[in-house]
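The structure follows.
With one protein chain held back, the other chains of the complex are shown just where they sit.
Entry: subunit A
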């Protein structure tokens, strides 16, 4: 076998035609295997070492009784098989946390998409100066680091010194004390910092829609809502799929906001979501086995949700 990369000339034209695999020259050409591997090696090294291996380890740890003694080597590892899983699934707290996680993520996803889409449409209907103002503000929310954003929102809603309570005349009211107001506050912060991505992406998508189509809709007297629903939406479906999946993935595993704004999961763990629950089990309670089990369950759930969503789309005749 001759090394392709030693003599690139004869192969160049054909090799560089990846989108036309049926071109006659490609059939005669040898595989780019060795050189491709050289280009991919650094990425593979990092990904196998820091994602592949940890995923394998996560599953492994979830099958053991893995506590502080085992970590320090003071006690032997006990293989539990699926005991951690039955223990977890038999715990009512797990089901509460799971329901909270799904509900919280759903609210955040829907909120993010609605706000992002509505503002993207709004941005197309105003002159440049107003649009730039909106985009700059959104850019600011987007750029704010999660920890800083969480802290700012906490302060705005602070029981004693918060501006929002001052505005509402509810000084002394603690938003983070009650389970639902606490979740609501965190969800608002999550939507605030994640709608810009949706807005900017959808705006770019709308802009790529031919102007004539929108003009025709406007000439026909279509309202903003009507135009969005009947003209823009169908054309944007592939894009919407991308931002929805991204939002699901992000919001299902919100960690920092919950951890900081509810001080590690709320009073008596009332505001726990799976992520924070797993973390608390592993690093606060030193139950690494159980923490890993929650991690595995969460991974499987996230994969199922995403794959289920993709399948539903394919069924409805959408191509990806």
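The criterion applied here is as follows: a contact is a pair of C-beta atoms (placed from the backbone, for glycine too) under 8 Å apart; a residue touches a chain by one contact, two chains touch by 3 or more; residues count from 1.
Throughout what follows, contacts and distances are computed from a predicted model.
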- Query: Which of "Monovalent cation/H+ antiporter subunit D", "Carbohydrate ABC transporter membrane protein 2 (CUT1 family)", "Nucleoside recognition domain-containing protein" or "Heme-binding domain-containing protein" is the UniProt protein name of the chain not shown?
  - Reply: "Carbohydrate ABC transporter membrane protein 2 (CUT1 family)"
- Kindly state which of the options A:102, A:214 or A:239 is in contact with the chain not pictured. A:239
- Query: For the chain left off this view, which of A:98, A:117, A:138 or A:313 is in contact with it?
  - Reply: A:138
- Query: Per the definition of touch given earlier, which of A:63, A:98, A:119 or A:313 contacts the omitted chain?
  - Reply: A:119
- List the subunit A residues touching the unshown chain? 5, 8-9, 12-13, 15-19, 21, 26, 29, 31-33, 35-37, 39-40, 42-43, 46-47, 49-51, 53-55, 57-58, 61, 119, 122-123, 125-127, 130-131, 133-149, 151-153, 155-156, 158, 160-163, 166, 171, 192, 200-201, 203-205, 207-208, 239, 242, 249, 252-253, 255-256, 259-260, 275, 278-279, 282-283, 288, 291-292, 294-296, 298-299, 302-303, 306
